[in-house]
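Note that one protein chain of the assembly has been removed; the remaining protein chains are unaltered in position.
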Amino acid sequence: MFLFLQKAGIEMINQFINELFQFNFLQRALVTSVVIGIICGVIGCFIVLRSLALMGDAISHAVLPGVAISYMMGVNFFYGAVLFGIMAALSIGFVNQNSKIKSDSAIGIVFSAFLALGVLLVTKAQSSIDLTEILFGNVLTVKEQDRTLTFIVAAIVLIIVIVFYKEFLLSTFDPTMAAASGLPTKFIHYTIMVLLTLVTVASLQTVGVILVVSLLITPASTAYLLTKRLSTMILVSAFIGAISSIIGLFFSFTFNLPSGVVIVLVITAIFAITFFLAPRTGVLWRAIKH
Amino acid sequence: MKKEGNILLEVKNLSVIYDNQTQALKDVSLQIIEGQIVGIIGPNGAGKSTLIKAMINLISHKGQAFLNDQPIHKQLKNLSYVEQKSNIDTTFPIKVLDCVILGIYPKLKPWQLPGKKEKEMAVKALNKVDMLGYENRQIGELSGGQFQRVLIARTLVQETDLILLDEPFVGVDITSENIIIDLLKELAQAGKIILIVHHDLSKISKYFNSIILINKHLIEFGSVENVFTAENLKQTFGTDVFIPSESRDRND
Partner (left out) sequence: MKKAILFLFTITLSILLAACSNGDKGDDSDKNLESVDKDKIKVVTSFSMIEDIVKEIGGEHVEVENLVPTGTDPHDYDPKPDDVKHISSADLVFYNGLNLEGGSQGWLFKALDASDFPRKNAIKTSDGIKPKYIKDEDGNKEINPHAFIDPNVGEQMVRNITESLSERNPKNKDYYKKNEKEYLNNLHNIEDDYKKQLGDIPKKDRVFVASEQAFQYLADSYDLKEGYIWAIDTDENGSPEQIKSLVKFIDKNKPASLFVESNVDKRPMETVSKESGVSIYKKPIYSDEISKKGGVADTYLKYLEYNLDVLTNGLEK
């Protein structure tokens, strides 16, 4: 039985590789997904360590009105989405700092408002917008323009994170010492918000608005359980993002399933395995040790 | 005024108001010369941490602090601040050595990564706090005292004239405590100013040269012998206070 599965598995993988060579659109989908998996993994580490997971979720939903307006104006969805994502981040910050509303409430208030506005605009604009694609993504039909934008975003994100790694590390780990030694912590926070928005919008293509948060948080959280250094955490997280995209696309192509949701399930499976079996931190591991 | 080579910390009329309503700190003025370990003493909510944070510009305030005749915000590279260690997330993925190296960051350019030289400095500092061998441990694996020592090591590599510590002796074992206080005395001998927010009234004479008594405003400031009296304490704490006997002992 096991031998049979093994043989079938190898055959499917061969088929997948053959199809990769055969179909251009598969290659492009793969490259796009992997790049998105990597940048989500990288930024996701800062989101997780700064407890901004809810914020990440909020921004991914808040971009909807931006996408709708872009379509209505005939502009690439990217620009509208980034604009509204940043507006949402600023609004949340504003509510936070100018009232006693707690931060998770502020997030809920702002993003639900943006989301509702977005749905309203989409239904009004009707025929030209495919809501399913925005909500769930479809990496198979990504336009060339959007792919280029994704690569530009990837380059920006990676360069900034590498060059300012120390500053990001210090301000994330010990914001008090960072401020005391003169680092512009507020500016760093808003830079990360902008990078988060860019990455979120780029990821809409693969997994859509609803599931972006998975790509941002789960690989990073998995890496968190496995590493003792931030630099390693970032590398592991990016790796998990990339490999999940590849495995997810493999299953999607082989069994004719929508790619975005399969990628999310693969990421979750990797997290679950790590959760139980990771050395030191895994639940089962610790149980066995005792 | 500033003598040649003397470090001078001057606080002028420092006030802090929260939310446009609560006066957390009113009109504190001080002058501290070099080579002192100064304890900041007061009841809960007296504004001890607030005083330090306002001094180094972490919270909005009225009035100013000066280091070496310059406003503090121009001297940030010359001070190091160790916050209450309970505020630090010890599950963060960072190893002991890297944590110490963080202290060197202010000296590096943005794109510059710490190299061999910086690693050596950090190892030397770890040696001074007797934490050699722990370089590759993740900080969550340390005890309270060990972690406090690591934070002190981080301060050492910063090589600053002014050191501010917020409740460094909370949850710290005796060994760590002794190592830390010996090191601080060494630094004071070398002329640094060390301000410590202290959490209770134990071991005052053991630790400090002078103390600041504070309860939302400055009650008294001066040498331990002069200021640490029952009268002053009653004024600070509002009631008769029990002074643990050990602090009456002369330290040797």
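Should a chain be cited, it is by its letter among A and B, assigned in written order, with residues numbered from 1 in that chain.
As a convention for this text, contacts are C-beta pairs under 8 Å (C-beta built on N, C-alpha and C of every residue); 3 or more make two chains touch, one makes a residue touch a chain.
Bear in mind the structure is a predicted one, so any value in this text is a computation, not a measurement.
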item: From A:Leu158, A:Ile247, A:Leu265 or A:Ala278, residue that would touch the chain that is not displayed; value: A:Leu158
item: Of A:Ile43, A:Ile86 or A:Val142, the residue in touch with the unshown chain; value: A:Val142
item: Sole residue of A:Met12, A:Val31, A:Ile109 or A:Ile243 that reaches the chain not shown, by the stated touch rule; value: A:Val31
item: Hidden-chain contact residue, picked from the options A:Ala116, A:Leu257 or A:Val283; value: A:Leu257
item: For chain A, residues in touch with the removed chain; value: 19, 22-28, 31-32, 35, 123, 126-128, 130-133, 136, 138, 140-144, 147-148, 151, 154-155, 158-159, 162-163, 231, 252-253, 256-259
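Here is the rule we use: only the chains that are shown with their structure count from here on.
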item: Residues on chain A engaged by chain B in the complex (per definition of touch); value: 49, 163-167, 169-170, 172-174, 176-177, 179-182, 224, 227-230, 232-233
item: Contact footprint of chain A on chain B as seen in their complex; value: 56, 58, 76-77, 79-83, 87-89, 92-95, 98, 102, 105-106, 108, 110-114, 136, 138, 158
